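Below: the structure, in structure tokens.
Here is chain A:
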Amino acid sequence: MSSIENIYKPYLMRVEKITNEAPDVRTFRLKFANPEDAASFSFKAGQFGEYSVLGEGESTFCIASAPTRKDYIECTFRRVGKVTSALSKLEEGDTMSFRGPYGNIFPIEDWKGKNLLYIAGGIALPPMRCVIWNTVDLRQDYKDITILYGARTVADLVYKHELQEWTDRPDIKLVTTVDPGGETPDWKGEVGFVPTVLEKMAPSSENTVAIVCGPPVMIKFTLPILSKLGFKDEDIFTTLENRMKCGFGKCGRCNVGKVFVCKDGPVFTLAQLKELPQEY
Partner candidate 1 sequence: MSDFTPKITAFVCNWCTYAGADLTGTSRMKYSANVKIIRFPCTGRVDFMLLLKAFDNGADGIIVSGCHPNDCHYTSGNFHARRRWIVFRNLCDFMGIDSRRITFSWVSAAEGGKWAEIVNSTTEKVIELGPYKRYSQISKDGFINEFEKGTING
Partner candidate 2 sequence: MDSLRRKAQQLLESKEVDCIIGYNEGSSGNVHAGFITTPGQAEKLIFDDRCKQNLGVYLTKHEVMRLGKLAIVAPVPVMRTVLILTYECQIVENSVKVLGIGLDGQFLDFNEYADIEKYLTDHCNEHPEEDKKLIEKISAMSVEERWDFWHETLKPCIKCFACRQACPMCYCVRCQVECNQPQWIPVQSSELGNMEWHFMRAMHLAGRCTGCGDCGRSCPLGIPVHLLTFKMSDVVLDNFNTKAGLTIKEPSTLSTYKANDKETFIR
């Protein structure tokens, strides 16, 4: 916490690999341009960073790679705004910047010996992928791992190769679903909205934590179903996606009630959310 440091100065990163995930959705694998930065950098599942094409501004995403996989970080984004449009114009070998990690973490230590239920919708799988891989890499510490992932259409599903990998693994149960009308003739997964599919799946809440990530509408309808299934508010985790700029609880943008999402979040339990005003 030295006061002579410029906290807004990012790391320079080299785009090492670009993967096209879905229409307008890309994953970047980034390496530190300066090896010393790489050596001193570490993060934990759930944290986020400020990614930027220098000259176009900064944008906030979670770190999508697992902390157990060293020497690179990955981010996945959809092209929507100014910064993500600039990002999507980058090619392998280009320079961009990153600063972080910021925010709190998923308490995966506390989850040891429990069943994990991951529920993700659309472009919200990336923030969860970090913690999924993290727990999968430490597989022996956890009991059943179930992943429910839904997207609007089959084409919108991200990380298709990893979804395949998870399907093939006997120790992970993966359920994918697409919204009605989004299926293709050869679609083998479920058809229906995430909350509906979840209700049908009716996973046991016994010794289980649920981690929910998705667009506000999905979260809004998923949470009551989890509660109905008997999940305690303390066992439901989600991440808030408020707009952020600084990452230090100063710029005021992500202020929800007394918390700053960038400092006290982005990971919250439902119990914590219920304490907060509905401004997220």
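Everything below uses one rule, namely that a contact is a pair of C-beta atoms (placed from the backbone, for glycine too) under 8 Å apart; a residue touches a chain by one contact, two chains touch by 3 or more; residues count from 1.
The candidates came about this way: all candidates are chains of the complex that A comes from, given by their letters.
The structure displayed is predicted, hence computed values, not measured ones.
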item	value
Pick from 1 or 2, the complex member that touches chain A	2
Footprint of candidate 2 on chain A - complex, ascending	81-82, 85
